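For this depiction, one protein chain was excluded, whereas all remaining protein chains were kept in their positions.
And then chain A:
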């Protein structure tokens, strides 16, 4: 969820709140200056989300029809598969009409917005080291956007609203969590991820060294510690699931999936001659460890020639994009305004106070609001 709240300086009268539901993400947005809040809820706990919305009375600030009759016709932009699924629920509980916005358009719009508007949005992550990457707006396109949700979509972005889903894989975050749940009985994604941090995949994965008697297969450039076959050791050992530590299982699984996504993403970038690969989606969710494994994978497959890039606002791309879609008129101008001003005003932690400028900043933490200041020309 991303939502925007106006700063106290701005009175609530003339503000128009946008509100977005993205399964777990919502964007809120105001006309003048204010804050963009980023929140996540688990889809299974949708009632918590609704409670939150109703507490904050966010439902009243959707895209009203401008006219007086608006209050009983709150239209909220939303994206994600759940926009259909939970439409009735929202209608019933909150009187909100969810206006479904195409998921992929939202993703791309969100990413484009962030990459242009937010300074130090993109960063690389290798060996625990986070390095921000300065991207020239004029040299942004084309890039590959890899959204790792339940499944993985790989989108080639050539410009604003110019994009194509070129590939994808069904082996994504859902696979990690789904298989992980079956294998470890973890109750949440985060728990599983936490487990994986403490695991040792060598227990279950068959390494090159396991096959070649501890030696590298250097002829083909494989070191003895390279994974030859994920879960391959389970084949030969007389062990059952219970005999393996949940940590090790989670670790193997994570490495398998990250590796695979990184590989397919790199191959697709290569195919279309794209020099940048941005990874986003809930699988990453600012988790150092998944970013690390993805980076390692891209680095490995590209022989160091490509690097995985991440977005600080990953996970909110869709919600942001949906949020942007409120603006039918003049929105593109606003984005431009964002960009220009942002590029000229580097951000540190909080936005500048200049009400005529838009600014954003974000913490890369879950369920924290990110303050930003937005000025929107009506």
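Keep in mind that, in the parts below, contacts are C-beta pairs under 8 Å (C-beta built on N, C-alpha and C of every residue); 3 or more make two chains touch, one makes a residue touch a chain; residues count from 1.
Rule of thumb we're sticking to: contacts and distances are computed from a predicted model.
Engineer: Per UniProt, what's the omitted chain called: "Pantothenate kinase 2", "DNA-directed RNA polymerase RpoA/D/Rpb3-type domain-containing protein", "DDB1- and CUL4-associated factor 13" or "TBC1 domain family member 19"?
Structural biologist: Answer from the UniProt record of the missing subunit chain: "Pantothenate kinase 2".
Engineer: Which listed residue (A:112, A:196, A:259 or A:295) would be found touching the missing chain in the intact complex?
Structural biologist: Considering all chains, including the one not shown, the answer is A:259.
Engineer: Among A:51, A:165, A:202 or A:307, exactly one should touch the missing chain; which is it?
Structural biologist: A:165
Engineer: Tell me which stretches of chain A touch the chain missing from the display.
Structural biologist: Contacting residues on chain A, toward the hidden partner: 43-44, 81, 84-85, 102, 104, 149-151, 153, 165, 167, 169-175, 177-179, 181-183, 185, 189, 204-206, 211-213, 219-221, 226-236, 240-241, 244, 249, 256, 259-260, 263-264, 267-268, 270-271, 301.
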